[in-house]
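Input: a single structure, listed below in structure tokens.
Omission of a single protein chain aside, the complex is shown with its protein chains in their original locations.
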Amino acid sequence: MGLLSPALAGHVVAAAEPVIPNYGAQSSSCVVHNHLFCSDWVSHNWGPVMWPALRGHILLALVAVSIGFAISLALALVAYRYGWLERPTMIVTTIIYTIPSLALFELLVAPVGPNVYSAEIALVSYTLLILFSNILTGLRSVPDEVLDAAEGMGMSRRQSLLRVELPLALPAIIAGLRIAVVTIIALATIVYTIYNAGLGVPIHTALGEGPFKTELIVAGGLAILLALVADALLVLAQRLLTPWTRAHAT
Amino acid sequence: MHEFVEAFRFIAHNGAIAGEPGLPTLTHLSFETLKVSAIGVAISIVIAVPLGVWLGHLHRGSFVAINTGNIGRALPSLAVLAIGDAFLGLGLTVVEVALVVLAVPPIVTNAYLGVDGVERDLVDAARGMGMSGFQILRRVELPLSVGPLFTGIRTAAVFVVSTTTIASLAGFSGTLGDVIANETSYHFSGVLGAAICVAALALAVEGLLTLLQRALTPRGLRLGDHEHAARPPVEAAVASSTS
Partner (left out) sequence: MRGTRLSRFRTLIAGSSAALALVVGLAACGSSSSSSSSSATSATTSKPAVAASGPGVGKPAVTIGDKNFAEENILGALYAGALQAKGYNVTLKDNVGSSEIIHKALTSGQIDMYPEYTGVLLSAVAGQTKNPSSAEAAAQEAKAFLEKEAATLLNTTPFYDSNALATLPAYATQHSLASIADLKTLGTGVKLGGPPEFATRFEGLPGLVKEYGVKPTFVPIAIELSYKALESGQVSVQNVFSTDGQLLSGKFKVLTDPKHVFGYQNVAPVLKKSVLAAEGPAFEQTLNKVSSLLTLKAIQQMNAAVSIDKQSAASVAQQFLKANGLS
């Protein structure tokens, strides 16, 4: 106990009277009265609060979907080749799926810590079921005649895969990507419970302040907009990359 | 591993924690979760089924019907709750509004796809037999759409059950979300236990609705695989966790 003298350690200290500055009233009456939308607050706080949250949110989602896609593609290709792998993979990913997201985040904190890794592991896990299932379905939907034709043309297995099967599986793959991207953007709003990133941060702050309507609407609105824009972009990509499916739009 | 054992012990004790005699039991919380979810799903069915069925019958508005389904999936539930909170304040109303907003799209989409997708030959045959539009709807299209219709309702119901847990983050108390969002008091074992309960509830709801669907499907269709809606089996599990 060398550093702390026993008399002082842990005691409630007699207060030295502090100087309390006048913090002033820096916010407009709109904010103080909690009106629905205060544009002055938004322009002041876009840079320090909203944009970092939006940027962080986009990053979380992009990384999660990219990694999830890579893993799911690998798993799907293996399962395509060795059919018996499908069942166990589906079972594992479905189990992960039914765990409520909030719980999965919190459960990862114990071993991994309250950091970006826990957040990304959870988010990636949620993409696996969707992407694996869709990619595999897409690959399997290639008609046998087409496969035979490719083989007949002398294509190797790899050529057939790269030039025939995967392109034909694109509609299903992109459909899966749409669901995955939108799902992950939605889930990323809850990341704030274990890691200080994403649009959930301003939502949480606002909920604790009144609730602070302007911040709620802006943050919530951005999350919704982000999901809609991402979905629209993927629809665009789908239309462009797979023009032959336009007649059967889903 | 040890957390799992603790979680099951938590469930076995019905959610009791040593030293806190007044806590609501897991049974009570589960019941409340089901109640809130049931109200949301009921309202959504009342709104969405007639709308989707009507659009499908007229073969109109496919763009709207299908894309509301996608948009509905795109809405982060916490964001919807947050915005509802700003406009309506906290309470059961705003939670139900959020749940309805999130549940209506899949029901509309699947109702539309189901009725729209009934084989034209059958509809033509019915018209040829002299049936009116309404009779066709009631006696041909609806029975044949039970599959997709229930798919949409099941998806929505499972989704709603899990979303009520998110409502706790927005300050709404009384559901199993209270435990999951309150790790400070309940510790990891409690969170895991409640999560297992939510998953069990979601699966139970899905199971019940499947039974109901089977009961309502016309006997002639029961043997066939008549899923019109392009819904991979994935979506049930997807819906149960997209919250």
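Observations on the structure shown:
Letters A and B name the chains as they come in the text, with residue numbers starting at 1 for each one.
Keep this in mind: contacts are C-beta pairs under 8 Å (C-beta built on N, C-alpha and C of every residue); 3 or more make two chains touch, one makes a residue touch a chain.
Everything quoted here is computed from the prediction, not taken from an experiment.
Of the candidate positions A:138, A:176 or A:211, contact with the unshown chain belongs to A:211. Seen across the whole complex, the unshown chain contacts chain A at 3-4, 8-21, 23-27, 31-32, 41, 43-56, 106, 109-110, 113-115, 192-197, 201, 204-205, 207-212, 229, 233, 236-237, 240, 243-244, 246. Against the chain not shown here, chain B presents residues 18-24, 89-90, 171-174, 178, 182-185, 187-188.
As a convention for this text, only the chains that are shown with their structure count from here on.
Spacing of chain A relative to chain B, judged by their CA centroids, is 22 angstrom.
Against chain A, the residues of chain B that register as touching in their complex are 3, 66, 70-71, 73-80, 82-83, 85-87, 90, 162, 165-166, 169-171, 177, 180-181, 183, 188, 191-192, 194-195, 198-199, 202-203, 230, 232-235, 237-238, 240-243. Listing the residues of chain A that touch chain B in their complex gives 36, 94, 97-104, 106-107, 110, 126, 129-130, 133-134, 137, 178-179, 182-183, 185-190, 193, 199-200, 203-204, 206-207, 211, 213, 216-217, 219-221, 223-224, 227-228, 230-231, 249-250.
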